[in-house]
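Only a single protein chain was left out; the remaining protein chains are all shown in position.
What follows is chain A.
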Amino acid sequence: MPAVARARLSLLESLRCSIFATSYNPTSLRTGAKYLRARLRGPSMLNYYPKIVKISHFNKLFPGLDLEDTDEIQRRNDLAALRARGKGAPKKAKTKEQSRRLAKKR
């Protein structure tokens, strides 16, 4: 038998919580407060990779600029070369019947 009654002890605990500005939670219920308290991680996640500078960004920023985008020209030339050899990507399927993935399963 403790020297001090349990009710008195819980009263003391609640008073202590009010003084030190902590939450009084005698039954240890999970309040989910940790999800609100934790810092947001998104902003620092976005900063991980160094920013890519592309000519197309400037062309978009200043509509009248029209700098020559060598990367884009190269990409188009490569694609044209592939298509000329019949090695380009197939056209997107418009209907379900055209879908090769479905045709294979049957």
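Rule of thumb we're sticking to: contacts are C-beta pairs under 8 Å (C-beta built on N, C-alpha and C of every residue); 3 or more make two chains touch, one makes a residue touch a chain; residues count from 1.
The rule is short, and it goes like this: contacts and distances are computed from a predicted model.
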Query raised in the report: Hey, which one's the missing chain according to UniProt: "Glucocorticoid receptor-like (DNA-binding domain)", "Dynactin subunit 4", "BING4 C-terminal domain-containing protein" or "S-adenosylmethionine decarboxylase proenzyme"?
Result: "Glucocorticoid receptor-like (DNA-binding domain)"
Report task. With the full complex in mind, choose from A:6, A:41 or A:85 the residue touching the hidden chain. Result -> A:41
Report summary line: Across A:50, A:64 or A:86, the one contacting the chain not displayed is A:50
Query raised in the report: What is the set of chain A residues that contact the non-displayed chain in the whole complex?
Result: 29-33, 35-36, 38, 40-43, 45-46, 48-50, 52, 71
